[in-house]
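Only one protein chain is missing from this complex, and each of the others stays in its spot.
And then chain A:
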Amino acid sequence: MAKEKKRKAAEEAVDGDDYIEREDKKPKKQKLILASQIKNKEKRSAVYAKLKHEKRVEKRKKIKARDAASKQALELGEEPPEKMVPRTIENTRELDETVCRPDDEELFAGNDADEFSAVLKQQTAPKVLITTCRFNSSRGPAFIKELLSVIPNAQYYKRGTYELKKIVEYAKNKEFTSIIVVHTNRREPDALLLIGLPDGPTAHFRLSNLVLRKDIKNHGNPTSHEPELVLNNFTTRLGHRVGRMIQSLFPQVPNFRGRRVVTFHNQRDFIFFRHHRYVFEVKEKKEGLKDKKSKASQGKTEKKAIARLQECGPRFTLKLVSLQHGTFDTKGGEFEWVHKADMDTSRRRFFI
């Protein structure tokens, strides 16, 4: 059988070299046994421990070599070898054509024309109405209390048995600029509905990972100064729109003396909410401990200004489920963006 195979191989191979290579490869073939295929636990764990040790030794060698090479390059005055950047999902995100460009005139025109421009241009002050769904929830009231302290000029109204469409009308009459509905599922706040008024878009977010102020260690107490707003990473057109919607909840004149900052950080379509108080401190950096590695000359104390953060307020995560064009009307309304299951085909595609 083997001889026949060899003959066939000889016929098929175009190059004489190919044939020779094939013969050479045969004796080198070894059977690799995976540690996971050994049935005996003692033997298996011993083999695996050995494997791990080998890998660790190899890794340490690599790091040492890398450090030595960079040190040598620095001493010689050459450029150190390039630092290796780990590959992350954010690094390898799919190229999105909907990303906002800074030179896009249409974007600015669209911003001027959209529903939030009145608030964002400070023509009207934001006025927020917070309410809940009809069901009771254990952490809901505490969450709403904290939301009231985070968002200035927010008012809480009990839900009663009013229909949401009626509540929207009522809020329009009272000149509110947005409504927040905290929706509850299984007695836990589960979703956030952000309705812009008078005919602004409705954003439906799913709320998760809620941590209340009392559960945060060493939390701070927020003051009533207007907070600064930090919106990170809202790059696409949809993200830009959602970012502007969130921005329209807060007044546009932050009080910097209050040293209060609210952050909405978008990463992989999850929006992380954090609320901090910060303080600037001047820290004196003493030499001595890190003498061997630092390049700086000895005997100097360097002064650095550092910002220290103290977290206050709730901590939660939002994920956009749908963005509807008008006010709340799930049955009869038009959707600008809806999450559909067949959008999730790629692990490296994000929409916000």
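By our rule, contacts are C-beta pairs under 8 Å (C-beta built on N, C-alpha and C of every residue); 3 or more make two chains touch, one makes a residue touch a chain; residues count from 1.
Operating definition for what follows: contacts and distances are computed from a predicted model.
Engineer: Which one, "Protein SEH1", "WD repeat-containing protein 74", "pyridoxal kinase" or "Phosphatidylinositol glycan anchor biosynthesis, class S", is the UniProt name for the chain you do not see?
Structural biologist: "WD repeat-containing protein 74"
Engineer: So one chain is hidden, and I want to know which residue out of A:54, A:67, A:112 or A:175 touches that hidden chain in the complete assembly.
Structural biologist: If we include the chain that is not displayed, A:112 is the one touching it.
Engineer: Which of these touches the unseen chain: A:54, A:67, A:90 or A:104?
Structural biologist: Among A:54, A:67, A:90 or A:104, only A:104 touches the chain that is not shown.
Engineer: In the full complex, which residues of chain A touch the absent chain?
Structural biologist: 97-98, 104-107, 109-110, 112-113, 237, 325, 331-340, 342-343
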